[in-house]
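With one protein chain held back, the other chains of the complex are shown just where they sit.
By written order: A, B, C, D and E. Residues from 1 in each chain.
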Amino acid sequence: MTRCDGRKKNELRDVKMEVGVLKRADGSAYIEWGNNKIFAGVYGPKEVIPRFLARNDRAYLRCKYSMTPFSVEERKRPGPDRRSVEIGKVTTGALAPAILLENYPNSMIEILIDVMQADAGTRCAGITAATLALVDAGIPMRGLVSACAAGKVDDEIVLDLCKEEDNLGQADIPLAILSRTEEITLLQMDGIMTENEVEEALGLAIEGCKSVYQMQMDALKTKYGD
Amino acid sequence: MTRCDGRKKNELRDVKMEVGVLKRADGSAYIEWGNNKIFAGVYGPKEVIPRFLARNDRAYLRCKYSMTPFSVEERKRPGPDRRSVEIGKVTTGALAPAILLENYPNSMIEILIDVMQADAGTRCAGITAATLALVDAGIPMRGLVSACAAGKVDDEIVLDLCKEEDNLGQADIPLAILSRTEEITLLQMDGIMTENEVEEALGLAIEGCKSVYQMQMDALKTKYGD
Amino acid sequence: MTRCDGRKKNELRDVKMEVGVLKRADGSAYIEWGNNKIFAGVYGPKEVIPRFLARNDRAYLRCKYSMTPFSVEERKRPGPDRRSVEIGKVTTGALAPAILLENYPNSMIEILIDVMQADAGTRCAGITAATLALVDAGIPMRGLVSACAAGKVDDEIVLDLCKEEDNLGQADIPLAILSRTEEITLLQMDGIMTENEVEEALGLAIEGCKSVYQMQMDALKTKYGD
Amino acid sequence: MDAIANIKKENITNLAIEGKRADERDLKEYRELKIIPNYIKKAEGSAYVELGGTKVIVGVKYDIGTPFPDIPNEGVMTTSAELPPMASPEFESGPPGEDAIELARVVDRGIRESKSLDTAKLCIKPGELVRIVFVDIQVLDDDGNLLDASGIGAITALKCAKMVVYDDDGNPTDKIEPLPLRKVPVTCTIAKIGGQLLVDPQKDEEKVMDTRITVTTDEDGNIVAMQKGESGSFKLGEVMEAVRLATVKGQENREKILKAIEEVSD
Amino acid sequence: MDAIANIKKENITNLAIEGKRADERDLKEYRELKIIPNYIKKAEGSAYVELGGTKVIVGVKYDIGTPFPDIPNEGVMTTSAELPPMASPEFESGPPGEDAIELARVVDRGIRESKSLDTAKLCIKPGELVRIVFVDIQVLDDDGNLLDASGIGAITALKCAKMVVYDDDGNPTDKIEPLPLRKVPVTCTIAKIGGQLLVDPQKDEEKVMDTRITVTTDEDGNIVAMQKGESGSFKLGEVMEAVRLATVKGQENREKILKAIEEVSD
Partner (left out) sequence: MDAIANIKKENITNLAIEGKRADERDLKEYRELKIIPNYIKKAEGSAYVELGGTKVIVGVKYDIGTPFPDIPNEGVMTTSAELPPMASPEFESGPPGEDAIELARVVDRGIRESKSLDTAKLCIKPGELVRIVFVDIQVLDDDGNLLDASGIGAITALKCAKMVVYDDDGNPTDKIEPLPLRKVPVTCTIAKIGGQLLVDPQKDEEKVMDTRITVTTDEDGNIVAMQKGESGSFKLGEVMEAVRLATVKGQENREKILKAIEEVSD
């Protein structure tokens, strides 16, 4: 099997990460993953507005995912659409298990994931960058969250689908894990797969996540030293 | 005169009521009235959000009337439209006089009337069901509110217009009364009527409300015993 | 040079002002300026809603500019558009320097400028009327804000463009000054002008503002006596 | 409700029971009604209305659009209203408040149900082009009884509105004609305070009233719309008394509307 | 989380560890499932679904529209959901909440990805006219596991929906045919509590669960959609166990759906 961009079955696209790129955010990171270009910023812990969302036993975590109008082929209208809202929600669920939210009762942590240029896999790239931004913000975490997708293209299970593969592919599973324990914190799937194919794809995606984890550690070391 | 569905001038459509149908509401009721199918749920007394709406001498009452997209011939877009907002407002005015709002200062009682299938007369059916839901929620009341419309079709004053009569009719008066005292708490009218016709229609509608009251009492007895 | 409505280069359109025209506002004024018809109402100082906008060292000032649907040639949809939001913002900036906001910490002053009929120059007319409304509301001020535009038509710098001149004109500079000190609190410009033309237009507009100031004083005297 | 509000309520109620009002009006008496037709030149029709301290401007504009599929030969009327903020704090973002919506819908209903506007004559090209008539109500000052001030403003604005005549091909001509109005429906609002019915409630009366009813009547003595508003209740006899009052008062105000229009068209 | 909530959490967790549930169900057992197809006569297809105390109505309606430029020969399906307010206070203005959006999108994805709906057959006139199928989910009562109740309601409503046949010129005929559905995808939701997997979580279980996963399967044993929901995490083995469970439970519920439809079409 040959992939349209010449990658091997278990090969990631080129990934570049940089920590601490925004001055006005409390923590931030930038990621280029294939043709994806994504910024993540962390704001907080801060006051909860509106106040009724405050919880007295932990911080209120909110992730907002958004795409710029120029990030995709056809201009996207500014403002949240239903897809963005759902991705924001599952991203919150993917990151929350890693954050010591209980350290910040009655406060709010806001994560903004802004997609400047979108190829396939923006949610995994966004979660990966947001994790770096959380570390950059000094928010205590149980471990890093690393994300990567695996999918089915031409009846083969492959890692990290690019746009062309995503369009023509048969299935896609975006995954995020707490890399220390391999616990899965994000899992979605669409397409058609057998049980065996699901198992193979999950295994492949977990390996991908581990590679991503190494790159996250490298990016943090580049910023903060060993 | 014969009516399109064979009813007599002063005859209601078939009405079925059931109290206590929703688990998550503090009180609820379901009504089938002709081809109308409507649920009413009461939530509260509860905290007022946003807080500036709180009153220190009584509960803040809010009724929201809404129709599902599939309740009418042409699919209705989800979300409130101007008609729904107005019906919510007059429904609030129809129910408020019956509720001991002064018992719950700084709190809020919310009533949701959800129309699953709409024939003519949804606002009267909704008020009738909402009253049962209030009783079911254990909220103290001065009496039951019972509602019914009368209108003018083919130059005749008739009770409880069905959809076909409403479409072709000359006038319609939805009415609600505090059944114990016959005080009128909802009154709207559109169409063209003389003063005498208005008087006749009001009299007929009050009789209709009294029949509805009996059915409300029966539904409560079925639920709570005598 | 002759202007389309026969005015001289430095001549204002007819302006009529009246103070204290609305009963329910804390202060109000009405202005007719050419074919502009504009009401300004001041509400407050009052409670800040939503509360997080409150400042503990001064009042929160908000100006809302809006046009009725029937104020312009083509019916305007009700509700704020982007132009109205911007005018509201620069109007806030034009009036704030004149108001002793520090006298009212943790409160809010709201100014509504409602354009009933629009000719050119609504923002200047609105600021002029809003100033009178602030005085009428008894809010302490450092001085009156007076506003007037100057522009370029047929390569000439002229005062106070009317609609026809605005449509065909080459540039327009709306200006507001604190009349006592001639400090400029509103300044916008669009069109094409040389530096010298800008200077000439600013000078002309300041003279216009001074005339407006006299009319404001007259309107206040008419209302409150000398 | 605080102590001062309670005293106010008591005073107004006691006055009403004695058949009196704070502004010395009779219970069945409107405040002074001032109507200026054609107040806004940019509108096709307009009116400035003062009812005591209440001030409203209504403007009528047109647009050209396609008809609804189920009524291909009829134009459309749509009514909306804008209210200023109250002196009391309130939340302001979000969709138009329910008071503004009720106001617009009650005014709209009175005109619509009276069949005053001949919507068939608003058709330009059957099934293709019709006139859309926008009635926009701008409340300037709410000193009570916005419904009647707005209703009077709306029918006045429509009554003096002009429209361009279109030829059979759907092209505009130079000719102008009045909007096709067959009737002059007038709304009359009556408050109930201390068991008494008071027409044209002033703001302080509205604040303490038990309830209110708005009745729209036409010149032939028909009732064309009713709306009981806010909380509280009426007895049947009170409703009928209100209906009769509204017919009489509606006729009085109708004459004032027609007179005001006549004066400007001279 | 307050003290009572903590005790509740402990109780439910301890029960789960022992393989028990508060309502005495087996961990792998659904609550009673009641399906009434064609519940709403005004809809082209509909279903009332009760899953224990959870109640949902789903209605299917059509509209005629133009196709998307990139798929000129295909109709469109769009799914939305309305949730009632919770007992707990919440802010209500603004756009539909993210819970409703996730609910609608997960249900939609299961149907869409299974390729059940033959969208090519929804085309009326290529490039010009196509059917738009609206699937509207109205949640009446949320006693847990809205996803499965809604998913079951949606596929039932689609399965019994009828559509008018159009002729080659794009005009409606008198003929009616079923919506072109090729498969019956069924969603199955599994909660994780105390390290145990529980199908069909009841509301109290949802409140204390560590996390949940929803797996949609078709009759051929394929997995067509998955969604891990809320916070918390799964181990790989747990996901695969959930996938196998969902395949079995999905088949059971599929048979109930088909039986319910068969009964009403008799």
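Just so we're on the same page, contacts are C-beta pairs under 8 Å (C-beta built on N, C-alpha and C of every residue); 3 or more make two chains touch, one makes a residue touch a chain.
What you are looking at is a predicted structure, and each value in this text was computed from that prediction instead of being measured.
Asker: Which residue among A:Tyr43, A:Tyr60 or A:Tyr213 touches the omitted chain?
Answerer: From the options A:Tyr43, A:Tyr60 or A:Tyr213, the contact with the absent chain belongs to A:Tyr43.
Asker: Which residues does subunit A use to touch the chain missing from this display?
Answerer: Residues of subunit A in contact with the hidden chain: 21-26, 35, 37, 39, 41, 43, 46-47, 49-50, 66, 68-73, 75, 78, 110, 112, 114, 116-118.
Asker: Residues on subunit C that touch the omitted chain in the whole complex?
Answerer: 50, 52-53, 57, 80, 82-83, 85-86, 88-90, 92-93, 96-97, 173, 178, 182-195, 198-199, 202-203, 206
One rule holds for everything that comes next: only the chains that are shown with their structure count from here on.
Asker: Using CA atom averages as chain centres, what separation in Å is found between subunit B and subunit C?
Answerer: So the centre of subunit B lies 49 Å away from the centre of subunit C.
Asker: Residues of subunit A that contact two or more other chains, please.
Answerer: 50, 52
Asker: Which parts of subunit D, given as residue numbers and ranges, touch two or more other chains?
Answerer: 89-91
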